[in-house]
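Only one protein chain is missing; all other protein chains are in place.
In order of appearance the chains are A, B and C, and numbering begins at 1 in each one.
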Amino acid sequence: MIEASFLPAALSDHAPVLLVLVPMVLAAIVAAQPSGRFGWLAALIGVVSTLILALDIYGQMQASGAPVAYAIGGWQPPYGIEFRIDGLNIALLLLLGVMGTLALIFALPSVADEIAKSKQSLFYAAFLICFTGLVGVSTTGDAFNLFVFLEISSIPTYALIAMGAQKDRRALTASFNYLVLGTIGATFFVIGVGFLYMSTGTLNMADIARLLVEQNDNRVVQVAFGFILVGLALKAALFPLHMWLPNGYAYAPNFVTTFLASTATKVAFYALIRFTFDIFDPTASFVTGLLTWVITPLAVMAMVISSAQAIFQVNVRRILAYSSVAQVGYMMLGFGIASLAGVSAGMLHLLNHALMKGALFVALGAFSYAYGVRRIDDFKGLGQLMPGVSAAFTIGGLSLIGVPFTVGFVSKFYLVSAALERGWWWAVALIVFSSVLAVFYVYRILINIWVNPAPVHEPAIKVRRVPMMILIPLWILALANLVFGVQTDLLVGLAQDAARAALDGGMGL
Amino acid sequence: MVELISERFNYIIVIALMMIGLYGVVSSANLVKRLVGLSIFQTSVFLLYITMGKVFGGVPPILPYPAEHGDGHGSDAGHGTAAAHAGEGAHHSVEAAHDGDHIQSDAQTHGATPGATQSDAHAGAQGADVAHGASQAASHGDLRERVGEAVHSLAEQAAHHDAGPAAYDGVHHTAEIIYSNPLPHVLILTAIVVGVATLAVGLALVVRIRESYGTIEDSAIARADYSDEIERGTA
Amino acid sequence: MTWTPELALGLALALPLAGGVGVVAFGRYPNVREAMTLIAAVLLAINVAYLVEIAPSNPTIELFEFAPGLSLKFKLEPLGALFAMVASGLWILNSLYSIGYMRGNKEKDQTRFYLCFTLSIAAAMGVALSGNLITLFFFYEALTFSTYPLVAHKGDAKARKGATIYMSILLSTSIGLLLPAVLITYFVAGTTDFTPGGILGAAGPVLSSVILCLFAFGIGKAALMPVHPWLPNAMVAPTPVSALLHAVAVVKAGVFSMLKVTTYVFGPLTMAATPAADALAWLAGFSIVAASIIAMTQDNLKARLAYSTVSQLSYVTLGAMLASPAAMLGAALQIVMHAFAKITLFMGAGAIYTGTKKTNISDMAGLGKFMPVTFAAFGIASLSLIGLPPFGGTWPKFFLMQGSDQAGHPWLMAALIGSSLLNIGYLLPIVINAFFKKPKDDAPMRPGMPPLLAVLPPLLTAIATFVLFLLIDPLVSYLAPVFSMEIAS
Partner (left out) sequence: MSDLFMGISPAIPVVLAGLLAVILPWHYARKVLMVLSPLAALFLLLITPQSGVYGVVEMAGLSFETYRLDNISRVWGLVFIIAAFLNGIYAWHEKDRMSDPSGLIYAGAGLGAVFAGDLLTLFFFWELTAISSIFLIFASRKGEAYRAGLRYLAISVLSGVLLLGGAVMLYNTTGSWAFGGVGDVGVFSIDTPGGMLLFLAFGIKCAFPLLHNWLQDAYPKATATGAVVLSAFTTKLAIYALARGFAGTEILIWIGAIMTAFPVFFAVVENDLRKVLAYSLNNQLGFMVCAIGVGSELALNGAAAHAFVHIIYKGLLFMTMGAVLMRVGTTKASHLGGLYKSMPLTTVFCMIGGAAISAFPLFSGFVAKALTLSAVLHEHHYIPWLILVFASAGVLEHSGIKIPYCAFFGHDGGHKVKEAPFNMLLAMGLASFLCLYLGINYGALYNLLPYAVEYQPYTYDHVVGQMQLLLAALFAFTFLMRFKLYPAEKDITILDTDWIYRKVLDGAARWSCAMLDRLGGAMDQGWAGLGRTIRKGLFNLFSPAGSFARDVPSGIMAVWSTLLLAVVLIVAYIYAS
């Protein structure tokens, strides 16, 4: 994709820290001024700069074939905080950059529609902080720093979700529940990090990893892994710790849902992979035992049960939210398979899921923008009223099902191969079964959109034209679902690099 | 038994607080009480960190003569944390050299089962580790090696030359002093900030919930939501 | 620009889609819109005729590979070319007929109708030309999705219910059974390419049985009992759609896939070593007879024809499962012959409906006087379905009987024989009632003349059944190499 650094040396040398700094500083600026439009522009600048920097870092990595490390303030690891970007987190950074940019394009009309004018700049500030946190999690090489960034991303998220209260007050309770759960998860995580520090005396991930090799018998290490696993699983919405997610996604503003669905749980999932394979010793019996006997069963339960839950929802965004939980199950299954193929399938699904959910939620945003609809019954006849958006939604839906030549199929295919590689036929059967369930919930929506006639409204509901700012990201995402469904090299390459980086500890390039 | 409990007194407190906090979160339907529970839960973690930051017989990580041992290690040793490591290492090396293996074995015990006592678990472990590194430098990584070398040279200084005051104190007053490792404190300061921020957001949410629902009882909120759904005919 | 095989393959997919674009673009001008459909149909037929000509040389296009051995791949071979020819050829007539029918009945949403029609033809082309299982699966699903709005065209509760059953059975079988079958095939064989002689030679009898069962029931469009209920339920659709479902695209895609799987994925040798093939052949035999008997009890004309289709499709399944050269040849011919006969019957039913709004057979007594051409076409197609000379339907029955004896199942001939008799029992009374019986009520029954475009196409297809009887020679010599059949001198 990109073979070398392209920014000036002054920038590219400091790119890892600028990734975090730019949105953080912009957040402060945005918060201090009242204009929503300025806020949007600043946010866009922040996100786009992240994307550019991430691309530059990717180029650097391609050029050098080694991870890009950056010592904050010149303090060398393991004493100082290190930002370290290898094959695993560059995928995340690119994803954040791309999805953030697309979501922000969509944000302009959507936020203007849903958020009171006076709150808009604060809203964008919160978004920027959240984004900072997510980027930080994906960048940092320091375990405690990761916790801090995790919370930096979470706290604004609570606020962002609660902003949905202007349309539906349940956003408040959803946000509150998320807050309680998120805090518990973060606390578990920080306890785990504490135990790690206890047993190794260092917080630098690479350093911890080196020291832990000798300590597999150490109970503290095992307990630390348990806490970190549960804490991050909660953030990643692994079944049955997903219960904060459906309401959160359902009642948040459209833009927030779009952004979170394609990024937030992914970042937690990344952290999980990082800790499990990079920091702890993946060959240790307690790690493999937990992956096989806890993560994998929960993953397949998520795939099946959450898909079933999705079928009967009346709120379309809840359908998609439950589907997200099921998709997390797919990723977790790849994670639980714990082989190179499995992890790369999980990473691939992570990337692909962002594409499909992005497309779907943007399409929902468009429907909501034009008609204010959320319930599945209100979707009747939309296919004739908004054929373009409906078509994009359909593409996303098909991808979600896993129809061949969409990204959904590709990642499911790799997941199935990974499961078969380990001889897990039952997992294959459950993947297929879950796909059938996915057919049903997607089908319910598509039927209403395309086939059922629109009810006659008295008086006619107000309709607004969907602006280009919504259509552009929508179609980019929808087409990406198709393009990357057939042109798989790029994403599969990224995912495989990521898995190699996680498992082999190398660059994976 | 008593000894066992008293040795682990801090941990018991931590666990008790954690359970109380969680119980608060689980049992209460009142959102504010739930936040209070959450805070207590978080607080327990703060205590855990602080506990692990206490080191029996530690020394502040200040290097006496940073300028003297140049030859390439200067830049490393010049940093605070590195100095702390080095200091601890020096202390233990000296200990080992002078008082036989008593304290060292003590330290190693702690190193092997950290958290078994509240004493110098972390620092001791690390010290032992570094000391170990001093003698078996080759078995560790590159960085370790370098630190180990630095420590070795420090230990030599302490033994043969006029040792710096810190090292000297370390040699003679180890058992009495509880050294506070600053790093966990720093960490927990951050965590407290995070906790406060979370609490603030949570309380703000509760205020908003009270504004729109008129109640902060979980069950009442659920009822209100449900009747909304009924009204819309979607339940 | 020269007409290369690659271009022709691409055009086969692109022409119907282009037609669809044209239909949407000129949605407001019915004449132009329907001209678009017709032009696309004619061009497609010409193009496919070229494909038929070059098929034996197996031109291949591999578009992109998204995993080792998995790619979007088109490969032309005689079987697929033949199916494409049938589908594209009948599309012309069906388009003509649709125009007559849809205008005659003043149906709504005609633009959507024509659009979905073009899409489903494109999907059928994809199925026909697919070079591996994954491509086939994709277009198979595309076909399901593109026909759904057609089935639910009327939009009332009944149509929606029928369409829901249609969709849910087809989708759940294809995703729940067919897709696993494809994947297992891939993991067993390392490829899903259609290869003469099959690719599953490495699978043992148990595994190949499992895969075969997954395919047999997963290809729900082949309507092997008990996955057939979607077919009668899809009868809520307008008649041109039923014709499309039964003759042109959907069920034909199903049985074609079945045949293609047994020919190119299993191969005759593997089939012979697969125990499940025998059991499935018997099931197909049962399906043939049982569906015929059920058809006899139906008074609704389209329902009767639907069950007749279930029965007739199982001929193909039977042939595919027997996997002897003659049986496979019979199965391939049955795809062609049944297509022409059944489309005639459905267009006849539609013409009757357009003219008289009658759907029940018992109400059609005496109609022959007013619609002699329609009923004559209907009668000829019935004879072809029964398998009587000199109509095309004779040949598949003949080869299937030969094949079932070759494959060591002489008793399955009983199913074929019984089915012929039952076909007489449920098809001919319709014609005879119409021509010879007095109408039920004495009230003068002067039906409105159905539009010419609704009368002419069935007549043409009926004549085609006779022509096909004579054209058997080229057909057989075209197909014989596929089934490695030496032509008996």
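Everything that follows uses one rule, which is that a contact is a pair of C-beta atoms (placed from the backbone, for glycine too) under 8 Å apart; a residue touches a chain by one contact, two chains touch by 3 or more.
Here the structure is a predicted model, which is why all the values come from computation and not from measurement.
The chain not shown here makes contact, within the complete complex, with A, B, C.
Touching the missing chain, out of A:68, A:135, A:241 or A:279, is residue A:241. From the options A:106, A:197 or A:322, the residue with contact to the chain not on display is A:322. Within the full complex, the residue among C:35, C:207 or C:476 touching the omitted chain is C:476.
Contact with the chain not shown here comes from a single listed residue; of A:107, A:193 or A:230, that residue is A:230. Summarising the interface, subunit C meets the missing chain with residues 165, 168-169, 225-226, 228-229, 232, 290, 293-294, 296-297, 307, 383, 386-390, 394-395, 397-398, 401-402, 405-406, 410, 413, 416-417, 420-421, 424-425, 428-429, 432-433, 435-437, 470, 472-473, 475-477, 480, 487-489. Across the interface with the omitted chain, subunit A contributes residues 176-177, 180-181, 184-185, 188, 216-217, 219, 222-223, 225-227, 229-230, 233-234, 240-241, 243-244, 246-247, 284-286, 288-290, 293-294, 305, 308-309, 311-315, 318, 322.
Although one chain is not shown, part of subunit B still touches it, namely residues 22, 25-29, 34, 218-219, 222, 225, 229, 234-235.
What we mean here is this: only the chains that are shown with their structure count from here on.
Chains A-B form the pair with the most C-beta pairs in contact. Computed centre separation for the pair subunit A/subunit B is 31 angstrom, with centres defined by C-alpha atoms. Annotation for subunit B: no residues touch 2 or more other chains. Within subunit C, no positions touching two or more other chains are listed.
Of all the residues in subunit C, the ones that touch subunit A in their complex are 63-64, 66-67, 70, 72, 134-135, 137-138, 141, 148-149, 152, 155, 160, 163-164, 167-168, 171-172, 175-176, 179-180, 183, 187. Subunit A meets subunit B in the complex at residues 75-76, 78-80, 144, 147-148, 151, 154-155, 158-159, 162, 165, 169-170, 172-173, 175-176, 179-180, 183-184, 186-187, 190-191, 194, 197-199, 201, 203, 210, 218, 220, 314-315, 375, 377.
Residues 401, 403-405, 410, 413-414, 416-417, 420, 428-429, 432-433, 435-436, 439-440, 443, 447, 450-453, 485-488, 492 of subunit A are the ones that touch subunit C when the two sit in their complex.
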